[in-house]
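Quick one: the structure is below, questions incoming.
Shown here: the complex without one of its protein chains, the others still in place.
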Amino acid sequence: MSQMQEELRQKAKELLEKGEVRYIIGWGKGRFHHRPPIFIYQAEDVDKLVWDEYCVANLGKYLLDDKFPEGKIGICVRGCDSRAVVRLVQDKQVKREDVCLIGLPCTGKVDQEGRELVKCRDCMHRNPPVYDIVLGEPVEEKGNPDRFKRVEELEKLSSDEKYEYWSNVFDKCIRCYACRNVCPACNCRECFVDQYRVGWQGKQKNCMQNQIFGLTRAYHIADRCIECGECERVCPVGLPLMELNRKLIKDLNSLFGPYEAGVNPDVKPPLGEYRLEDPEEYM
Amino acid sequence: MSLEEQKQVPENWEPTILAFCCNWCTYAGADLAGLNRMKYPENVRILRVPCSSRVNPQFILRAFQKGVDGVLVAGCHPGDCHYVSGNYFTRRRFLLMQRFLEYNGIDPRRFQARWISGAEAGKFRDTMLQLCEEIKELGPNRKLREVK
Amino acid sequence: MSECTCHENPLVPQVCVITDIKKETPDVKTFRVSTRDGKKPFTPMPGQLGMFSILPVGEAMFSITAQGEDYLDFAIKKTGQLTDALHEAEIGQEVGLRGPYGNTFPVEDCKGHDLLFIGGGIGLAPVRSFIRYALEHRGDYGDIDIVYGARSPEDLCFKEDLMENWPKEKNTKVHVTVDQDLSGEWKGSVGFVPAYLESLNFSPEGRKVVLCGPPIMIKFCLQTLAKCGFKDSEVITTLEMRMKCGIGKCGRCNIGSKYVCLDGPVFTMEELSHLPNEY
Amino acid sequence: MQFKKSDLPKILDSMAKEATVLAPMKVKGNSKFAPWGTEGELDFGAQNVLLPPKDCLFPQTEKMYRFETDGLKVNDFEVINESRPTVLFGLKGCDMQSILCMDDVFLTKGYVDDFYKKKRDDLLTVCINCTTVAKECFCDSMGGSPNGHAAADIQLYDLGESYQVKAQTEKGQKAVDSWQQYCNKDEGEIKEIACELKVDMDGVPEKLAGMFEHPIWEEISRKCVGCGICTFLCPTCYCFDIDTTKDGAEGTKFRCWDSCMFSEYTRMAGGHNPRPSKKERVRNRFLHKLEYFKERYDKNLCVGCGRCVAKCPVNLDITSFIDQVKEVASHE
Partner (left out) sequence: MRRIGVFVCHCGSNIAATVDVEKVVEAAKTFPGVVYAADNKYTCSEPGQEAIKKAIAEHNLNRVVICSCSPRMHEATFRKTIADAGLNPYLLEIANIREQVSWVHTDKEKATEKAIDLARIAAAKAAKDEELFTSTIPIEKRALVIGGGIAGMQAALDIADAGLQVTLVEKESSIGGKMVMLDKTFPTLDCSACISTPKMVTLSQHPNIELMTYSEVTHVGGYIGNFEVTIKQKAKFVNHDICTGCGLCETKCPAKVTSEFDQGLGKRPAIHKLFAQAVPNKPVIDKNSCLKLTTGKCGICSKICPVGCIDYEDKDKEVTKKFGAIVLATGYELIDWTKLYGEYGGGRYDNIITGLQFERMVNASGPTDGKIVRPSDGKTPKSVLFIKCVGSRDVNKGKSYCSRACCMYTAKHAHQVLEKIPGAKAYVSYMDVRTPGKGYDEFYMRTLEDGAVYVRGRISKIYPEGEKLISLGEDTLSNSNVTLETDLVVLETAMVPNPSAEKTAAMIGVGRDKDGWLQEAHPKLRPVETNTGGVFLAGTCQGPKDIPDTVAQASAAAAKVIGLLYKDELETNPMISKVDPQKCAGCGFCIEVCPYGAIELVDFPDRYQGKKIMRKVAQVNGGLCQGCGACTVSCKPGAIDLLGFTNLQILEEVDALCR
């Protein structure tokens, strides 16, 4: 891992010195084993860049803080970040030519106690699908055989048990909106939650309002979720949000054909188009 | 409200069913059912929308939140949509939403979609009969419901 | 400053009635409010605000522009969801009211000074409470000058005060300007308030300035006043837009360690210069 | 005065008879102060309970008053302010200190928040000293101590097999009297411990006072995602918003937690927002925690509980910030 870190620092210095990018987004040292995102403007600061098994946060969404950059932005992208950037380009929030993607094949990350993260265990694209530069050799993809196992388990429950399960989950939600703020698919200028005038969603924190927020947000990103698992990772009360998103992805695949968000920039999200021969149940 | 309390049903309980009907087909079908004096139970409230593609899945969540027991989204047959492709999108959205609600514990019969054209008054009446009967059998819906 | 006396719980309003609605401009109305039994809800000092709630829509802070024996006047501009509902209210409608909140204009240490009131658009409403107070205690104050500007002639608030009542008062001069005049009948000056203020060229000796209006106007007026030699301690303004709960608990109105609801909304520019530039 | 750890459940049951006893528990994978009796097991572990105790004094959603309009008339407001005697059992030093901060805010400076006051008067606080310390705790650098708190009604000291009891207020004394049957007189030897994470706070508020325009804010706020984790998990954050649930003609006015990190927190009528970007918001939160509150109430608003350090998704951590403030020259 540290050999890659040297390569990354070398490439970053080179890009900054040649002026190809104005700054580079990567991971830096934080308290304990935290590797918070870091923004390197000067070539001599490249030594702050870190690449080890603790670099966990998704960097894609920071491009939204600088939508009209003067120069190019360099950004370290693992598999999930690269898919996040592809989605942001598809959503026309980021111009592909404004960004220089430094691809880093990733073998999975660990949490503060060294345990493999759930999101990396389930990762389907360890090599960045889209990049401008790639460092190191591609890692072999291990895929995720039981990608929908948990979803299938839940589907077997009776409807009361399912409701009991999900209302327990949403009873714990404290409405901190971390899941929305880290999600690359959530890039609206004004979220439906903040639109008190239209009144989609109440501000009260109770099980029912949390459920409405959770279900609505899951449905909004149904065909845009890149399964990066950040929402589950950052949730302070540990809600299993990916089980909602994966259910929608499973149905989308079975109903309208296999689709993985953010892998191929030309494939459009399925809910934005239709085919005459879609499955028909309402005749 | 624990699940057991939810099971008791007040005796003369009548289900409240909300139907989003597309103005060009199903709403016209409902009018035709009226013209032909076809009879169906009083539990359904019809909301007119320009096209079934106007119905936002969030309205369905809002309906269950406000205590509706069953929701129907009805529009033109694919190919007949007055707005050319409206119902194709409706079909995609609600095939997904139906499975999603079922996954969250809402009985799928509580939320249905149908294609009913302006000429199919009979089919409209039969849908209403079938819907009311199914929801009456399912009992009041207390899931996702706002406690007053 | 007088305590809020409406209800033992400071966050719960008392029920009052709108007794009169006067249309000042196309988007500003003055609402006269008194309690159900016709009395004055509370006795505010100039510059204080009341929390006005239209049920079931919501509540917001508005300055008390005038007060009488048994009523309080609020001049409110139509800008959002709450004010929309308010502008559709009718006479006899019951509303919730609590207050008064905020500190007051420094009526005491302005005594003996000349007063220069500068208002922009709806900004005249809070300043008017001090003007009326000064005119009631005319002897305590020196010359009074009122500089007021609005977008267009029909956007001028409190026209009868501006045109008839105030000019008749002893050595009180009213200078009115409009940003642009499409109708053509407007005889007064045309131009923005800061430029107009500069042309009037007031001398800073013994004069205190009370300033309130849109942020852009305040910014340029401050520059003009500095040019005329006014010291920051002489310039007083009100930041009532920042107020939310009124009782300094909800944490929203802080500028640095000061809470606008408790330590403001009236500040001298000198006090504000010590605070972080975030208002 | 001591009682054996095995008697603790009995004591809690006895208190639960006429008051709601809240104890730090793990309930369905959620670590919070839960009423004694809900299934889940007590958790006096090193890591502080995730959800802060402020929820019992200042609930996340609190109904204030109900109203009903018919036509132009509004009938009288019906205030909802019922509260039961509660016991906050197993408080750590930092959480106790946070309650004192909240008392200053809600009970002083001209207005007394009636809702808070009623709940505060019904509250009995039972503090416990920390036997182990989490790596994020830094309460002793912020004026607190892991070994108990003087302001708690009752202070318990963990002696391994039993708890040493020390009533510190007459309210506490009254409660301890009711425990007599379980207690014996001897005194145990109390072990003192200290936090691993150290932060040097002196001179920081004064230095921060002059750092409003400092470039450090731009640098540290860049990585913030603007979510509400730090504010909702912080025991001392008290900002709230007031809103209404409308149901036709009647409705309820309620207040709910709000976060200064949300983008529309200071958006005013007409759209003007004095804190438009993350930089202003992060700056305001840190300055409020470390400087503004100190100036106003002469207390640090950060009690060093370490919850935000642990749970911030991008490790925007107040301790690192304080270290940076110490190093950097104040007027760059």
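Labels A, B, C and D are assigned to the chains in the order they are written; within every chain, residues are numbered from 1.
We adopt the following convention: a contact is a pair of C-beta atoms (placed from the backbone, for glycine too) under 8 Å apart; a residue touches a chain by one contact, two chains touch by 3 or more.
Small disclaimer: the values here were computed from a predicted structure and weren't measured.
Asks: If the hidden chain were put back, which of A:Glu97, A:Glu190 or A:Glu277 would touch it?
Replies: Considering all chains, including the one not shown, the answer is A:Glu190.
Asks: Considering the whole complex, not just the chains shown, which residues of chain D touch the missing one?
Replies: So the residues of chain D touching the unseen chain are 69-70, 72, 247-249, 277.
Asks: Pick out the residues on chain B that sit against the missing chain.
Replies: 14, 16, 18, 23-24, 27-28, 30-31, 33-35, 37-42, 45-51, 53-57, 59, 62-63, 66-68, 79-86, 89, 93, 125
Asks: Contact with the hidden chain only, please: which chain A residues?
Replies: 67-68, 91-93, 187-192, 195, 197-200, 220, 268-269, 271-273
One rule holds in what follows: only the chains that are shown with their structure count from here on.
Asks: In whole angstrom, what separates the CA-based centres of chain B and chain C?
Replies: Inter-chain centre distance comes to 53 Å.
Asks: Give, as an integer number of Å, the spacing between the C-alpha centres of chain D and chain A.
Replies: 32
Asks: Could you list which residues of chain A touch at least two other chains?
Replies: In chain A, the residues touching two or more other chains are 196, 206.
Asks: Out of chain B, which residues touch more than one other chain, so two or more?
Replies: In chain B, nothing touches at least two other chains.
Asks: Quick check: in the complex, which residue numbers of chain A touch chain B?
Replies: 151, 154-155, 159-167, 192, 200, 206, 208, 211-212, 215-216, 218-219, 222, 247-248, 251-252, 255-256, 270-271, 274-276, 278-283
Asks: Okay, in this complex, where on chain A does chain D touch?
Replies: So the residues of chain A in touch with chain D come to 30-32, 34-39, 57, 61-62, 65, 168, 172, 174-178, 180-182, 190, 194, 196, 199, 202-206, 230, 233-234, 236-238.
Asks: Under the touch definition given earlier, write down the residues of chain C that touch chain D in their complex.
Replies: For chain C paired with chain D, touching residues are 3-4, 8-13, 15, 55-60, 79-80, 83, 90, 92-96, 215, 241-242, 244-245, 247-252, 254, 256-257, 262, 276-279.
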